[in-house]
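Every protein chain of the complex appears in place save one, which is left out.
We call the chains A and B, going by the order they appear; numbering starts again at 1 in every chain.
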Amino acid sequence: MGKIVLNQVTKSFGDTQVIPPLDLTIEDGEFTVFVGPSGCGKSTLLRLIAGLEDVSSGSIEIAGREATQLKPAQRELAMVFQSYALYPHMSVRKNIAFPLKMAKMDKAEIDRRVESAADILNLTDYLERRPGQLSGGQRQRVAIGRAIVREPSAFLFDEPLSNLDAALRVGMRLEISELHKRLSTTMIYVTHDQVEAMTMATKIVVLRAGVIEQVGSPLELYNTPRNRFVAGFIGSPKMNFIEGALAAEHDAHCIGIRPEHIDVSATEGSIQGTINVSEHLGSDTFFHVNCEALNTTLTVRVDGEVGFNRGDTVFLTPKSDLIHRFDEQGLRL
Amino acid sequence: MARAVTTQRKLINTGLAWAIGLLIFFPILWTILTSFKSEGQAIADPPLFLFFDWTLENYAIVQERSDYGKYLMNSIIIAGGSTVLGVLIALPAAWSMAFVPSRRTKDILLWMLSTKMLPAVGVLYPIYLIFIELKLLDSHLGLTIVLMLINLPIIVWMLYTYFKEIPGEILEAARMDGASLKNEILYVLTPMAVPGIASTMLLSLILAWNEAFWTLNLTAAKAAPLTAFIASYSSPEGLFYAKLSAASTMAIAPILILGWFSQKQLVRGLTFGAVK
Partner (left out) sequence: MATQHSRTAARAMMAPAVVLLLGWMLVPLIMTLYFSFKKYLPLRGGDLGWVGFDNYVRFVSSSSFWPSVQTTLLIVGAVLVITIALGVLLALLLDQPMFGQGIVRILVIAPFFVMPTVSALIWKNMFMDANYGLFAYLWEFFGAEPVAWMSQASIQSIIMIVSWQWLPFATLILLTAIQSLDSEQLEASEMDGATTLKRFWHIVLPHLSRAITVVLLIQTIFLLSIFAEIFVTTGGAFGSKTLTYLIFQRVLESQNVGLGSAGGVYAIILANIVAIFLMRIVGKNLDK
């Protein structure tokens, strides 16, 4: 039902092409996350799907219908904006009811749907308030409420959590994931935060400069990144990259090794180094180890109990079966 | 500067600010007080502040001498009419400039403002001739149109800045929610722009009410507004302070009262929408 197909879609602003020809299929019911650094075109791509921007060429198909020329409202999509875009002069009830009113739905049905959305989102007590009187998290929920009452064929989220503080963000992440499980409607979610992408997505689309770098499930991207960009973007702390002699030993221009795939020992290992900074998170500890022989600093992630300190000399051993190899172009070997 | 301040500091601020405020307001206060004095007490030496024989006779005399009600009506018709007309013409223009901007939008806006810099006196005679030709001299319609044209650039400018403040995402949300252009304007844009429109109208009203070049030069008796009413007291034989004060108070009272009642919108309006 909510399948979305982009076929050779491009977008130019004036003479600048921000999206070169792009193909993408989003299956019905998928939670797809567009992720990439700022300016990579992920928001533009979302706005093209929403119909808020016209495509320069190519076609978009939504739920089996040709939608390229359709107005935003006719695409049967709902969108949650970064700023929430609530109507400041309307109560929460009126905000949520607005799309239904625009669709000329009858009063009783509107009330029923608004009450049920409010119930799902714990907004029942706030229905008569104005957006200005709500907290950030509550505003976020109103925006989501306004989206779900329409029962759209797909939801679009444009960096919806970026205005919330860290603790709320984790909570809302869970709520949105649960919502997806409950509704099992297609969702497209734009973020620059790879943690949000990894935790929520069933499918991640990594974008850079308007080009899709890789599409896959979170674990596929983590285990087999197609190139150095994806490898570096997915995973936290970032993957370590080593060039030179050590890479050549593995028949590669460059090798990548995730911080959690390195063993640390006080006495023996393949790479010697000095701990420059150690960050204790409790459950985990990150060491930034200065390796003079490699002329680089490697990040290592170990169990919280491992007892090294700043200035200690340590020996590092990458787990050989978890090393990623890349060629000169940065492609995976 | 949301910081706790000592009471002493606050008291000093209060005293100073009140003193300066009263000093600035004093000419108006003095005029109002004088309007209730007899002519003799109005020029008493030393000046009398509160302890004089309060009287309303000046108002009665002024009303008798020149028909205040007629001038007041003319002012209301001309200032009100030009404001309503101006806003009606400026609204669509400001809307399209704010939401469908083109490369030339900014130039058009600055050009509009620059027409305000054309000295009225440079074109007084041509307008005078046109008015005679069209039989608009000393008519409500003629003055309404002229004052509307004078204030139009300011009205467009202010509405434009208010529209610009409305976040684009909200309008996009309305579009996603299925609102047609008509509904978008009716349910989302207009309610959000009402305070700005109110401020704009208030400012336009004040500017039109107080405009004194065209109103003095294009009217005679029939359509003359309060600016002309008061100008008739500038001739030497009218030099009776108490009556002058009564006439002045009557001329400025309507706008002063309106201004004070709508202070919040006005403060916003007085900044011409240019400063947040």
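Rule of thumb we're sticking to: contacts are C-beta pairs under 8 Å (C-beta built on N, C-alpha and C of every residue); 3 or more make two chains touch, one makes a residue touch a chain.
Just so you know, these numbers come straight off a predicted model, no measurement behind them.
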{"item": "Hidden partner chain, touching residue among B:V156, B:I170 or B:M201", "value": "B:V156"}
{"item": "Touching residue (missing chain; options A:L22, A:L52 or A:I275)", "value": "A:L52"}
{"item": "Per the touch definition above, residue among B:N58, B:T219, B:S248 or B:Q265 touching the missing chain", "value": "B:S248"}
{"item": "Sites on subunit B contacted by the missing partner chain, in the whole complex", "value": "1-3, 5, 10-11, 13-14, 16-18, 20-22, 24-25, 27-28, 30-31, 34, 43, 45-47, 89-90, 92-93, 95-97, 99-100, 102, 106, 108, 110, 112-127, 129-130, 149, 152-153, 156, 172, 175, 206, 209-210, 212-213, 216-217, 226-227, 230-231, 233-234, 239, 241, 244-245, 248, 251-252, 255-256, 259-260, 263, 266-267, 270-272, 274-276"}
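Basically, only the chains that are shown with their structure count from here on.
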{"item": "Separation of mean Cα positions, subunit B and subunit A [Å, integer]", "value": "53"}
{"item": "Residue numbers on subunit A that touch subunit B, as the complex places them", "value": "50, 52, 71-73, 77-79, 81-83, 85-89, 98-99, 102-103, 146, 150"}
{"item": "Residues on subunit B engaged by subunit A in the complex (per definition of touch)", "value": "167, 169-170, 172-180, 183, 187-188, 191-192"}
